[in-house]
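Removed from the display is one protein chain of the complex; every other protein chain stays in position.
Coming up: chain A.
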Amino acid sequence: MASLELRNVVKRYKSQTVLDNLSLTVADGETLVLFGPSGAGKTVLLRLVAGVIDPDEGKILIGGDDMTDVDAEFRGIGMAFQNFALFPHMTAFDNIATPLEAKRSSQSVIKAGVESVAKLLKIAHVLSHKPRALSNGQKQRTALARALVGSPPLLLLDDPLRNVDAKLRFEMRLELPRLLADRGATVVYVTQDYKEAMALGDRIAVMSQGVIRQLGTPEQIYREPANIEIARLFGDPTINLLDVKPARDTRGIYVGLSNVQVHLAGAYETAVGRDCVIGLRPEALSFVEEGAPGAIPVTVEAETPLNEKIVTLVRTVRGREVLVSRPAGTPGRSEGKAHISVDGKSALLFDHASGERIGSKNVVILRNGEAA
């Protein structure tokens, strides 16, 4: 099988540095998701691994062997492209068969290989069609089949669900993890969709501007984002970010939210007196009765039912807008005055100037002196 290692890889185009001294290790059989906005260098990274472009500096190791100067056809990789990159002059069957032909397999082996992978991906009935006669979903499955057919130990998937409709994307998001796990291949998966990243990745590498900003399990990225930017990218609706200035009193360190002192527990000594941003996930906020401990008065502005959950936009007495999310069917307010309280555990504190998260552990919030 094949692990993948990148050591201090640099790639420049003219004066622009696209990948800046990037190092990364993907264990054998692991699925790593590269997540980030467009222009972050994700696709360039995949192409370097595939061998179709060369790094300016650094090394690429596949299965422990230095592949930096090895041509693409000898790297034993399967790759699916965002734009499918099907061969327009060949039928779907011939498209899928090309990696097997390169291995000089016999006709019967090719036929069996193509048909089994086509059956798996439910495109057996369109194998005789040329790409122009295929729907987007079928094109995407054909491209995926072509990447999978040779059972490559290392699979590179460049945002394969980008150009397919929402329904198919949802289906594939459910099917892909099993499909990839069955093959036992090492997978590098590029996406811009955080739900896809969370669903598919054993680990997620969050990239921006040619640098990996954070590398961790989906849980870690969601619960302990390295900075405001990452916290904002993961989560729907997006995290609430409020400017605060932590202070200290006899009971510890607290932040003031609408004149209610919310005490924080954790290693926040350094944050006292500094300009900070507190990040509160919408699902960590809930409606409470007036007079409940830690109740913050708000005005309901708007409510959006999203089938499985209801998102409410509320305004605090200081005029700051906050999103509150609750499962559908649970009590809440849809208009007028209300009170919300902050649930602990998922609230986050960031430095205002740098955007970096403060403290290494989960934030624990004490409600007005209540022990957490």
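The rule is simple: contacts are C-beta pairs under 8 Å (C-beta built on N, C-alpha and C of every residue); 3 or more make two chains touch, one makes a residue touch a chain; residues count from 1.
Assume contacts and distances are computed from a predicted model.
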{"item": "Name of the absent chain as recorded in UniProt (options \"Carbohydrate ABC transporter membrane protein 2, CUT1 family\", \"Sarcosine oxidase subunit alpha\", \"MoaD/ThiS family protein\" or \"Teichoic acid D-Ala incorporation-associated protein DltX\")", "value": "\"Carbohydrate ABC transporter membrane protein 2, CUT1 family\""}
{"item": "Candidate in contact with the missing chain, chosen from A:Ala50, A:Leu280 or A:Ile358", "value": "A:Ala50"}
{"item": "Selected residue (touches chain absent from view) among A:Val26, A:Ile77, A:Ala231 or A:Val314", "value": "A:Ile77"}
{"item": "Hidden-chain contact residue, picked from the options A:Ala85, A:Leu241 or A:Val311", "value": "A:Ala85"}
{"item": "Residue among A:Pro99, A:Gly113 or A:Gly294 touching the omitted chain", "value": "A:Pro99"}
{"item": "Contacts of chain A with the absent chain, listed as residue ranges", "value": "47, 50-52, 71-79, 81, 83, 85-89, 98-99, 102-103, 130-132, 146, 150"}
